[in-house]
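For this depiction, one protein chain was excluded, whereas all remaining protein chains were kept in their positions.
Our next item is chain A:
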């Protein structure tokens, strides 16, 4: 059976790298495996597989709840069955590049909260650091185990039309999505039985074990009590929190389950208080300790920062890592790599303009139709201006707003996110994608699970891959 229909209308986007087709419309060799499979599968079976994947997500409760008129509606994050495939060569560069970056960023965070050599040597201006909302004075001089601040990072990469991977964001606070990396792979195994093993696709299932070991080595206790701190069931990533806790075999706790006594953190059990040694927190810095940050927060634990500073508990990622993934600091990451490691960056940054600098502001204003402007402390794809889509009116209003506080804004040229084939209405169509590999740092180095989460902008022509704005995801295969 030959499924011609599926390939009948694959219109490459102009000036855009496609993951499957080369410029000459030849299929790149890494996609042979899936091509063969797709071509020999009838549209009906493919449709059934899509339905199966939705059913699997639903049945397992890989969902988030949208509340409407008191009724909770279960939704799944859309999943596209066609995997995104990377060659071993491509992966090697990503792997090395992220490791280099995380290493430098860790050194940077340590430096900022201690000696501040990088400021004294004039690489990064002091005002920039101190004006950054994610800089935590409470972390100054705090010694952390093995000098590691960022234990878990989810670096966002995009592939530009030159075929190179660029770093979009570093995500060093509480990056999410790793459960989808794991779950997507489980679904792939069901949808494409035998294909993964036959083609020696690198496994991802090891992630929870790796993470557990990294958390464990932070404590000097023989059998440390490690917990995952969640904001609770109404958090959109709650599914991820329960999954990781289950896969690691650790306790899932909420702020109200913990209490600090004599600068130690305890959890409230049926048999009294039990000491907690390591906390993998999925609660943002701001809500971590009502005594030191947001006083109205009920998600955190009063006194936890004091216990942390005394070294009586470990918090992962360390508080204050947000200083290093701020969009204004991002510009300096290549300089950091040179400064701390004396190396050239392996992965490139996206050209970024600081709107606080008059000449750069002028350049951006002149080329506004080709620019995207972002707030330096924004995330989730909100508060952006996409120059090519905005009306003159919108641009005028936005720039007016920028001029009030230009230091809080950066601009980047509108990127050509690479496209990958997605199964849409029974046909393959190109859709924009990015890639978020997950890196784990420990005392013996950095481990990156091969692949990661590929996010997809499912709307035709859209560049926004965020799950909150119509994005979906794909499994990511790295060939041995």
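Basically, a residue touches a chain if its C-beta (ideal position, glycine included) is under 8 Å from a C-beta of that chain, and two chains touch if they have at least 3 such contacts; residues count from 1.
Everything that follows uses one rule, which is that contacts and distances are computed from a predicted model.
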Identity of the absent chain, which is to be given by its UniProt protein name, from "Group 1 truncated hemoglobin", "NADH-quinone oxidoreductase subunit M", "Alpha-E domain-containing protein" or "Putative aldouronate transport system permease protein": "Alpha-E domain-containing protein"
Residue among A:195, A:259, A:350 or A:395 touching the omitted chain: A:259
Touch criterion as defined above, residue of A:249, A:358 or A:445 at the omitted chain: A:249
Candidates A:74, A:92 or A:444 - the one touching the absent chain: A:74
Residues in chain A touching the chain absent from view: 58-61, 70-72, 74, 233, 238, 242-243, 245-246, 249-254, 256-257, 259, 267-273
